[in-house]
Structures are given as C-alpha cells and as structure tokens.
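Here the structure is laid out as structure tokens; the discussion comes afterwards.
Only one protein chain is missing from this complex, and each of the others stays in its spot.
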Amino acid sequence: MAETPYRTALIVGAGSGISASLARALAAAGLKVGLVARDVGKLAALANETGAMTFAADASDPVAVATLFEQVDASLGEPDLVIYNASARVRGPLAEIDPEAVRQAVAVTAFGGFLVAQQAARRMVPHGRGAILFTGATAGIKGFPASAAFAMGKFALRGLAQSAARELGPQGIHVVHFVIDGAVRSGTRPDPEDRPDSTLSPDGIAQAYLAALQQPRNAWSSEIELRPWLETF
Amino acid sequence: MAETPYRTALIVGAGSGISASLARALAAAGLKVGLVARDVGKLAALANETGAMTFAADASDPVAVATLFEQVDASLGEPDLVIYNASARVRGPLAEIDPEAVRQAVAVTAFGGFLVAQQAARRMVPHGRGAILFTGATAGIKGFPASAAFAMGKFALRGLAQSAARELGPQGIHVVHFVIDGAVRSGTRPDPEDRPDSTLSPDGIAQAYLAALQQPRNAWSSEIELRPWLETF
Amino acid sequence: MAETPYRTALIVGAGSGISASLARALAAAGLKVGLVARDVGKLAALANETGAMTFAADASDPVAVATLFEQVDASLGEPDLVIYNASARVRGPLAEIDPEAVRQAVAVTAFGGFLVAQQAARRMVPHGRGAILFTGATAGIKGFPASAAFAMGKFALRGLAQSAARELGPQGIHVVHFVIDGAVRSGTRPDPEDRPDSTLSPDGIAQAYLAALQQPRNAWSSEIELRPWLETF
Partner (left out) sequence: MAETPYRTALIVGAGSGISASLARALAAAGLKVGLVARDVGKLAALANETGAMTFAADASDPVAVATLFEQVDASLGEPDLVIYNASARVRGPLAEIDPEAVRQAVAVTAFGGFLVAQQAARRMVPHGRGAILFTGATAGIKGFPASAAFAMGKFALRGLAQSAARELGPQGIHVVHFVIDGAVRSGTRPDPEDRPDSTLSPDGIAQAYLAALQQPRNAWSSEIELRPWLETF
C-alpha cells in the first residue's frame, strides 16, 4: 500500500464492511487506527487483526463525541485523519414512518457527521493539515420514494461536506465526500456466481479512499463516486 | 390572479417576506389561507389584510405539528395546499459553532419540513390530490463555508422534497422544491436606487409558486430556481 | 391566456408537437408568430390556424440563419422572443454509429441553437430586453447508452443556454432552458386509456413556457424541468 501523509486515523461508525476494509488498509499503510462504534464488542476480532484501538461512543451525542476525542487524543494520539461512516435509515411511506425514528436517523447520518467533523477541525486547523472523509450514498444525490429519512440524512451529510471542503480546504485540510453508488457486498450478501464484481467490494472502496489521501494539495478531489462496472446508473 | 385547483392553503413559517406575498396572492386567487408561526402576534396585520387565520405552533415538534393540523382541519378546513417556509441558520466557523444551535437549525429547516409534509400527505393521499411546496435556498444545492448548519438543513430539505416528489407524484400530489437563489428584498433591505430589481422580490417569488400550482399533471416541475436578472450565478 | 411582455415570436424547429402548441398559445396571447422549418409545406395547416408566417431555413447553416433573420425582420418584424426547438438524434452503439450522422445531429441540436441565439442576441441586446428559450431533454442532463450523439447535442445546448443566461441576463434578456424529461404524446402516440396523463402533453409544456415569459425580472428561472406525474425519475 502506498504511503499517505497521515499518521493517526479515526473511523467513526465502524462495523464489518467498508470500515473494516479501511481499518486493514490504513493499518497496512502504517497508520495507527482507532475504531468507534456504539457497541465495541463486535469490533474485537477486527481490532485484534489490525492492532486498532476501539472506542465506544454515540456519534449523535455532542458530549459523547467531545469525550471520545479527548480519549482518543490521550490513548491513540490526536488523529490527523477522521472518517465518518455512520448512518441509519428508516423505510416506509412518508405518511407512515415514525417521526422519532426519522429524527434519530438524521441525527446518526448527518448531525453525528457534524459533531465528528467539528472535533476533527478543532484539532487540524491549528496544524494547517489533516483529512476528513465522509461516506455518502446514492441517497445523498437522489431522493428515493419511501426513503425520506435516508435522503434527508445523506443530503445533509453532503451539504456538510461541501461546506467543510470550501471552509477547511484553504486551511490545508482535505475534505472528501464519497458517493457509494450501489450495493456493497458482504459475507451475507456475496455476488452471484455468474455476475462477479456486480456489487461494490469494501476493499475496492477502501482503495479509493487511500488514493484520495495520496492526492497532492494542488490536485484535490472533493467528491468521488464509486460504483460497480455492471451498475446501470 | 389565475385560478388554481386548490381551495385551502396552509403556510408554515409565516412572517413578513415570501410568506406574506404568498398569503396575499393565494387569498386573491380565492383560497382560504392559514398562517403558522411560533409567535402569531406578528401576523396580526397580515391576517387582517388577507382574511387568513393564524395558528401558533413549533414546526419542529412532532406533537405540536400533529395538533396544529387537527386544529386547521377543524377551523380552516383540511388543507389541499401546504407550503413549508420555515428555516434557521447558524453562521460561524465549523470548529466554533454551538452544536445545540446546529441541531435546532436542522430541526427547524428540515425536520419540521418532514413533519409538516407527513401531516399533509396523510390528508392528501386518500383524495389522490394536493400540493406540497418547499422553500429552498442556494444553500440547498451548494454548501458555503462557515455555513454548515444552513447547508445541512437546506440540503436535507431538498432530499426530502425529492423523495416526496417521487413517492407522492404518482399518487396525484404535486411536490415542488423552490431554490431561492439570491437575496430577497424587504422593507428594511430595499434595492439600491441605481440597481432596480437587483434582489428577488417576494411578490415575484409568490407568482412563481402560483404558476407551479397551475401546471397540469401532465407537465409538472419538481424543482424551480429563481434569481434576479442581475445575479451572477 | 395571460399577457406576456413580448410581441413577436420566432419558433425555430417547428413541427407538430411542442412547437404547434406554442404557436397556438402565443398567437392566443396576442403575439405575432413566425415558424421556421426546413420543409415549410408541413406547416401550412398550423400557419392557417394560427395566422403564423412560415420561413424555410436550415438552422445549422450560418448563412441560412443570418438570411432567415433578415427575412423575419422585414416581413414579420424583429422578434423579441426566440424559441429554439430543433434537434436530431442518432441511435446505436458508439462503435457503430456513422460519424457524419453524429456531426449532423450535433449541428442541428446545438450549433443551430447557437446560430439562432446569436442572431437573437444581436437584435435584443441593443434594446435591453427579449427572451430566448431552448427546448432541452433528459439527454441534456444524463447521457444514455447507445445515444452518444443526442447526449452530445443536448448537453451542448444546455451549456450554451447557461452561458447565454449568465451573459445576457444582466443585459435584460431572459434565457431559459427547458428540460423535457419524459415522452411527449402525439396524435400517433396517445396515452394508454388506463393511464391518462402518463406522457407530457404539448399544451402543458407550452403553458410552462408562457408562465416563464411572465416572470418578472426580479424572479427569473433559467432552467425548468417538466415531466408527467406518473414518471419515475
């Protein structure tokens, strides 16, 4: 894996898919890695495999996020790369979905992204360097029926990413919004045998994140969409 | 003013600018009009002028919005046209803005739009007709620096509008997202004398809303941007 | 039909669909109308019905377009409203389509739009008023497979319209690009009986053009998309 200019990565919203591939790729590239989830029990095997540290926090809670970053500073070191990967969705007709579930989905998908980006910015701005990556989705550029809450959350995350890129870029901080434009394969949802690579692979996605981190500041991308070759889009 | 197919309009987030022009235009077109604000005291003159009824409610509170629509049903009549016009913004560097203010701004700008659209949809879907209009902003299509909260809120509102348009359109409900792409003039912020029409007029905006309501269902717009002729965009 | 501020309309690329509805609507609104096609024989009935004058010209030929406008100035009067409605497409795999057919399709769809807009601008700029409307398509915002030539032409037309809007708007000329985002019904392709209004009606489209012409300069749209209520988009 090629070198990145970063040393200490924090992945918020860690689980088994994209975030696991990112943890492996970043650790292989020599970075120290921290993984954040509400329930860190599920992260034990990944932490063991990659040497990552784990942290428990609710990313949509301002106090919890502030405390998280203090713990990370103290135990892992101040992160110069922060990735926001958490999201939640509510499916159902607009007339029927539960308002509290919608509020909570937007809080996890977008407000948590703001809280994490804010703590990251506080640490990166004084140094004039760092990177903040957001995992977006098709739902962030196109609002689908019966999916109002996910559209709201992922659109809001994209708005946050654009605002952050325009504000923090000239301060030396690379902000990138990834549009994951297709289904991501997993152990429980592999590709059909006759259609290899018909879904996005977490490792392929992680490779694109790493490539973005290697961009020199004279040729930065701020939004990168990814989809499998067979996807009609 | 040309006829619209609607009879009873509810404007949520009513004040002195766009919403006042809408109230006048809709009343002049023969619709019954309801005006909603947290503080209805400021609406007295407008209500008196247009014959509109006023309702006090916090649009970001699920219980308050449900109660509001019950009151509207009982006193004004079930609305077949609902306009969401409320928003809030927080300005300042990403690293410094107050998280609670950001949460509240997103709640007013976007979550309230969801709550109102949901109540509207519950009433319109059974009839297979109605219209839901959202007042968006430049911030909903481009995230500006030092304006993360407004970008999040207005992007989320646009995602909601797209999801609602794709879901409710085929059920006969016309959903339109307006992109107010420029400054709106007001009594306290008139145009410079040497640059007439250099800002958006609330009456011009209201005319565009009315024109959208007159579109036949075989040629609907779902997003309409508006800006003054002198605006570089 | 409500009044527009324009008096003399020229529709380039006239035939039986959108342009016929426009001719009727503009004539009904009191404008003098000129219709331009390569073969004006097919326009006789429409001209008779609406009182429009007809002009034969190849819109992709610079000399023919210059001559056309001189004829229009002399016989109909200088147009203060010009609508570009011509297009051509070539379907087939990228590897197989005929380059000369592609060249010609782009010439008709986009270069002709430039030639017509240029002649229009020459007449409108000195007066500081006028309107130029372009009929775009879904293909102008999304490039479809096996349709490279149409994508090239309609994308180019949209680029022209944006450039013209930004340049000519502050000179008092309203430039609008319409995205016709769906199939347009016709005598030979009516709606299925069980799905009324499932395609765009030419009259509904024409109504949207007329509504745009009535916008005050303090609240102009520069792009308006139109689709039928049942369209999934």
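By written order: A, B and C. Residues from 1 in each chain.
Everything below uses one rule, namely that a residue touches a chain if its C-beta (ideal position, glycine included) is under 8 Å from a C-beta of that chain, and two chains touch if they have at least 3 such contacts.
What you see is a predicted model; the values in this text were computed from it and never measured.
Need the list of shown chains touched by the one chain that isn't shown.
A, C
One chain isn't shown here. Among C:A20, C:L68 or C:V102, which residue touches it?
C:V102
Determine and list the chain C residues touching the chain excluded from the picture.
These residues touch the chain not displayed: 62, 93-95, 97, 99-100, 102-103, 106-107, 110-111, 114-115, 117-118, 121-122, 125, 139-140, 142-149, 151-168.
Name every residue on chain A in touch with the hidden partner chain.
Residue positions of chain A that touch the missing chain: 2, 166, 169-170, 172, 174, 185, 197, 199-201, 203-205, 207-208, 211, 214-233.
Just so we're on the same page, only the chains that are shown with their structure count from here on.
What is the graph distance from chain A to chain C, where chains are linked when they touch?
Minimum step count, chain A to chain C: 2.
Same residues or different residues where chain A meets chain B? The copies count as same if more than half of the interface numbers are shared.
Mostly the same residues form this interface, as more than half of the numbers used are common to both chains.
With chain centres taken as the means of their Cα atoms, state the distance from chain A to chain C in Å.
44
Can you compute the centre-to-centre distance for chain A and chain B, using the mean CA position of each chain? Integer Å is fine.
Going by mean C-alpha positions, chain A sits 32 Å from chain B.
Would you please write down the residue numbers of chain B that are in contact with two or more other chains?
166
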